[in-house]
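Apart from one protein chain that is not included, each protein chain of the complex appears where it belongs.
Labels run A, B and C following the written order; every chain starts at residue 1.
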Amino acid sequence: MSDQGEFSGELIGWHDPDENRQWVRENKSRQRSDKRTTVADAIRKYVPDGSLVAMGGFGHIRIPMALIYELVRQRKRDLTVIGKTAVHDIDILIGGGCVSRVEVAYAFGHELRGLSPCGRRAVENGQVKVTGEISNAGYQWRFLAAAMGVPFMPVRSMLGTDTIKHSSARVIKDPWSGKPICLVPACYPDVALFHVHRCDQYGNAQIDGIMIEDFELARAARRLIITTEEIIDHEEIQRQPWRTVIPFYLVDAVIEVPFGAHPTEMPVTYYFDEEHIAHWLDVSKTPEGTKKYFEEYVFGVPDFEAYLEKVGGIRLLTHLKQVMKLQPDAASSTDGAS
Amino acid sequence: MSDQGEFSGELIGWHDPDENRQWVRENKSRQRSDKRTTVADAIRKYVPDGSLVAMGGFGHIRIPMALIYELVRQRKRDLTVIGKTAVHDIDILIGGGCVSRVEVAYAFGHELRGLSPCGRRAVENGQVKVTGEISNAGYQWRFLAAAMGVPFMPVRSMLGTDTIKHSSARVIKDPWSGKPICLVPACYPDVALFHVHRCDQYGNAQIDGIMIEDFELARAARRLIITTEEIIDHEEIQRQPWRTVIPFYLVDAVIEVPFGAHPTEMPVTYYFDEEHIAHWLDVSKTPEGTKKYFEEYVFGVPDFEAYLEKVGGIRLLTHLKQVMKLQPDAASSTDGAS
Amino acid sequence: MTEKLRYNLTELLACVAADLLKDGCSVFVGTGLPLVAGMLAQRTHAPGLLIIFEAGGIGPQVPVLPISVGDSRTYYKASAASSMHDVMSASQAGYMDYGFLGGAAMDCYGNVNTTVIGDWSHPKVRLPGSGGANDVSSFCWRTIYLMRQQSPRTFVKKLDFVTSPGYLTGPGSRERAGLPAGNGPYRVITQLGVYDFHEVTKCMRLLVLHPGVTIQQVKEASEFEILIPDDITVSPEPTPEQLRILREIDPRGMVISK
Partner (left out) sequence: MTEKLRYNLTELLACVAADLLKDGCSVFVGTGLPLVAGMLAQRTHAPGLLIIFEAGGIGPQVPVLPISVGDSRTYYKASAASSMHDVMSASQAGYMDYGFLGGAAMDCYGNVNTTVIGDWSHPKVRLPGSGGANDVSSFCWRTIYLMRQQSPRTFVKKLDFVTSPGYLTGPGSRERAGLPAGNGPYRVITQLGVYDFHEVTKCMRLLVLHPGVTIQQVKEASEFEILIPDDITVSPEPTPEQLRILREIDPRGMVISK
């Protein structure tokens, strides 16, 4: 730690709050306009090569897979990915050759499902560079700082460890207690990709189940692309406006994509496709298998709907809904062990 | 401003984060137990004279009036009140002689309804001391810091004004931008009083409409007393756990008090009792009138139910529900002009 | 004003204020005249105006004038009913184009006092304090002030208390204090006219006179010197359409009858 309490991690996604205010003023429309578009157009328009990208959801939960596959399909390159418990999403993006850098809270792993063959391969052979380390709470509070338009957030974790030494945080003396405290810098992703349960054509969105980091992340990201299980009438939003977790002025693009989180879980709606996840974890053990996966499921199909047909179509999707609805029992007969 | 960036406002409600962690460890039960009690017992147990008190809600919205009147009935003294847009609540408490100090973001006023005769009288004749000034955002972010267990929160307002000079905030140099930034100290009220739409016997609470500052305040307060329009079965909470804004482990006491916010508004449930508020603003112009009000509506009745009978009973309360439901039209025929 | 019979001052101020609000912009309002102006703009030239309330109401179709900033009507048919944290954060992050405030007294830099008249520790008159005003004037891109009683006692050389920041002590002083860059007081509307602030000196400047008001009246109603340029325009009078809509917005005349 330097005298200024600085560390060696690269500062990713930070902007001077005044610079970001100016950017918001000029680029985020406060007009309630129809933002419906296509997955392909949204990715083309808002995710240039080299972008700093964050995904809503967590692990294998509520991951915007239609958008993820489209990034691969459009052969996006040199992305820096925010590794905030980035699991299936970052794995697919690394396998697809889209990623050159990751800031890591949690990446290259699949929780209970084990480590990520292709993610680990990429970082161990130097194809993907880790820009720095951070903790989950630290990352989420970087989003909170950005959402609030302040330059940093105080945090009492990471202190004293190598995690902070390889982070972009700083340590100062708390003026009240006199104790050292960690400050994490605001993080404004260039673009965040979300999949939600329902939203209107303007982007006012509702999410069921846990919010994870998405309240803060939606407000921190400069651009926000939302796929949704269903586009609902604005009147439905108006009926219970307190259910809106993402107001329209944060949203740049809206696309209706039923089952848009497959093979990950959409809370209270459909369960993981454990077989497909296991298949990916299996084939991605080799570069060849990885390549074949993308030929089959991304380049081999025109769009996400065709992908859904390929992975099992209505029969499978109906089953995954039943597994979710009928849990715990139905679920326990099809879960992880497959 | 001193070299340390200090100002002259008294530091109210701050604790060293480690001291507060220890207090939480020893005093906040993580056991899901039945917390139902009475208004009288809850106030007796959790609000000793001299407490630092904060009220949920805002202005004339969702104010826990049954608890407020009980503070007067039990002749609580020497309270320090958190003036976070404290309007009808603090006015009644000052009139009732319970308050000796206020930290002010907004107090002594009634928004569109004008200034507060009895609040102004008390502060102008020295009966009530103002400990310091702050802004609404500043106050609410003091609660956020406390809820997070960090010593302070960075804020970009108040800077350069007399408001900050009379606050307990400090100014430091942001290590990233090099610009001055205001830090507001965490604020942990000794007790917070809330009125909610529904909660279970353990305290898991749901609120409809705007949340105002209550998510943060519920987590900042050391003790939390909740009155509720209705106590519901735990099973109802379990059905949509994402509707829980206050989890049980934050709550110390639960009391079912229908119309517990009267004469203030309970969002989407019943409207202001504009006549009663106007009556208070009228009689509180003189100490005698104020005294008479309390004799009639607090000391003259055994409890809040008797108060409700006195102010108009079922007929009035039904009307206030209709005004809310039938808005805008019905409302416009009975609102402010009375 | 010979038009006295056709419209009152409040109605004039509401129309003047409404005309300042561009369509497709966001405006942070309290209740009272600022909200009346916002609703009027929304029902005339700015249907896409995004009205936001401090307590969490975001983009409501306000039916009739709310009495309180937290009134259910502030999120009636809204896009979101959120929290003060959310709204203040969005403001601090640069999403709020206009802020609308009142004030008891103002100086030539647009600093405002809503805290005390007299000495802070022994006030002659205790006012409510900042509320959200300091935040609004710190965060919003353009802050508009409505003060219906301009006089040498309200337009003063030195405020008893600077509750909310205008241009503080002059050019660059907001930025030096650490406030967000490039924003500040935009317009001041009084019973006499409309003022802005000089690009360089940040001092108050007369921009528009209300019908029948003279420059002399403006000068006499200020303790500090107001810049008077050569080209002064006159506020348009409220149209019958605007007056009709105002009565629709505030049927009981809670605000506009004052």
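Note that in this section a residue touches a chain if its C-beta (ideal position, glycine included) is under 8 Å from a C-beta of that chain, and two chains touch if they have at least 3 such contacts.
Since the model is a prediction, treat every value here as computed from it, not as a measurement.
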item	value
Among the chains presented, those that the missing one touches	A, B
Per the touch definition above, residue among B:204, B:269 or B:284 touching the missing chain	B:204
Contacting the left-out chain in the complete assembly, out of B:119, B:149 or B:180	B:149
Full-complex contact with the absent chain, from A:65, A:192, A:212 or A:225	A:212
Option touching the unshown chain, where A:46, A:69 or A:106 are the choices	A:106
Residues from chain A at the interface with the omitted partner, ascending	57-62, 83, 85, 104-109, 111-113, 115, 119-120, 123-124, 126, 130, 133-138, 140-141, 144, 155-163, 166, 171, 174, 179-182, 209-216, 265, 267-268, 271-272, 274, 324, 327-328, 331-332, 335-337
Footprint left on chain B by the chain that the document does not show	17-18, 20-25, 28-32, 146-150, 202, 204, 219, 234, 237-238, 241-242, 244, 247-249
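FYI, only the chains that are shown with their structure count from here on.
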item	value
Separation of chain A from chain B, taking each centre as the mean of its C-alpha atoms, in whole Å	37
Interchain centroid distance [CA atoms averaged], chain B/chain C, Å	28
Residues within chain B bordering two or more other chains	155-156, 174, 179, 181, 209-211
Of all residues in chain C, the ones touching two or more other chains	75, 81-82, 92, 139, 180
